[in-house]
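Inspection log for the structure reproduced underneath, given as structure tokens.
The complex is shown incomplete by one protein chain, all other protein chains being positioned as in the whole.
Then we have chain A:
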Amino acid sequence: MGIEIEQPCVELSNVAVSETHGENSPYFAGWKAYDENPYDEFTNPSGVIQMGLAENQVSFDLIEKYLEEHPEEASTWGNGASGFRENALFQDYHGLKTFRTAMASFMEQVRGGRAKFDPQRIVLTAGATAANELLTFILANPGDALLVPTPYYPGFDRDLRWRTGVNIVPINCDSSNNFQITPEALEASYKDAEAMNFKVRGVLITNPSNPLGITIPREVLEEILDFVTRKNIHLVSDEIYSGSVFSSSEFTSVAEILEARENRNAERVHIVYSLSKDLGLPGFRVGTIYSYNDKVVTTARRMSSFTLISSQTQHLLASMLSDERFTESYMETNRERLRKRYQMIIEGLRSAGIECLNGNAGLFCWMNMSPLLEKPTREGELELWNTILLQVKLNISPGSSCHCSEPGWFRVCFANMSEHTLEIALQRIRDFMARIRTETETESA
């Protein structure tokens, strides 16, 4: 029998075969489990409840109501022939002026008017995911590093590193001071990067933080700004949850600090924003980069050619975002509803004997289950996570996926479900904790 000559396999790129997309990590494995057995109130009440998706559905009805009452907004691409033509053909990476202006004014509103945004500095991207990657491409070279405080959004490992070839060096934060970023931690992280021979290009913070669900205090922001100025590097402030702070006065944007400093050294600062979290419109894919650096604005704008928002979507949202009465009332109601949900989950967990970080923002809470760990290690945490996934049938995000330095913390999302579902989830947790207590008591008996 003849020996078959194997057809040489055509090669793919390093990017294609790399695992940097991270989709084999537990963060995403939980999603798979959910996809295979998703909870449904009526058809599958014993299914897995998705508590790993930071999506805001609590104020969905407000958007619906607005669109029902303003059907002309939805009329595709404006009325009349010229309106249609100009939008249909429009693919200018500058974005529709009306939309950029609306975004700028909305961003101002979210910050209670405490900072001003120039529509000319707004670069539009298809989602904040694209915005973060784009900024990384612009601010750093392959092999360079960005410093990111831990714990951080697991998606950053992919978004900031995969195609860009840039490294993330953690700024380690821990529970001793409620995971605040300290000047010591900043310096230590910079030294770590140097020790690994990485050129540090910038610091990327998320404010309010994901997964912590807390706003960064003004003094800390000032310290961070001073640090990046001293080191002569950039600062990217991902503020996609800025409108999801339960009480608006508790949020300080880096924009406010820059204004107070009269924009001194502002050319190193860039803000990322999106409508996905605050307005609950993740399906629309609307993100933006706001940069105080002209060159970055110009470059980002051109690079945004790879990730444009359709003119139709821009047009659809422009009127809604400029309607200050609507956005004002939406923001107020949304904050209140999120706060209530947060209360509900905190109290529910507390009654089950679980404490959380004292949060004030976001679509999730940062839960401390370290007392339950068999071993205070990453493995111990993953074991517990697995138990919760398979037995309790809840998909929550383990702190290790967020690079948390202390095992046992979990991020639990509460805004992507109905109150009823949240109640079910809390009940399951209560039952689980009760089981554990009984088991422990039996063992020690």
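The criterion applied here is as follows: contacts are C-beta pairs under 8 Å (C-beta built on N, C-alpha and C of every residue); 3 or more make two chains touch, one makes a residue touch a chain; residues count from 1.
In the analysis below, contacts and distances are computed from a predicted model.
**Q** Quick one: find the hidden chain's UniProt protein name among "Cation efflux protein transmembrane domain-containing protein", "Ubiquinone biosynthesis monooxygenase COQ6, mitochondrial", "Proteasome subunit beta" or "Aminotransferase class I/classII large domain-containing protein".
**A** "Aminotransferase class I/classII large domain-containing protein"
**Q** Please pick, from A:A33, A:L147, A:V245 or A:L281, the residue that touches the omitted chain in the full complex.
**A** A:L281
**Q** Looking at A:N167, A:T288 or A:T307, which makes contact with the chain not pictured?
**A** A:T307
**Q** For chain A, which residues reach the chain that was dropped from this view?
**A** Contacting residues on chain A, toward the hidden partner: 7-17, 21, 23, 53, 55, 57, 60, 63-64, 67-68, 71, 74-77, 81-82, 84-94, 97, 118, 120-121, 126-127, 129-130, 133, 137-142, 144, 158-159, 162-163, 165, 201, 229, 232-234, 262-268, 280-286, 292-299, 302-303, 305-313, 316.
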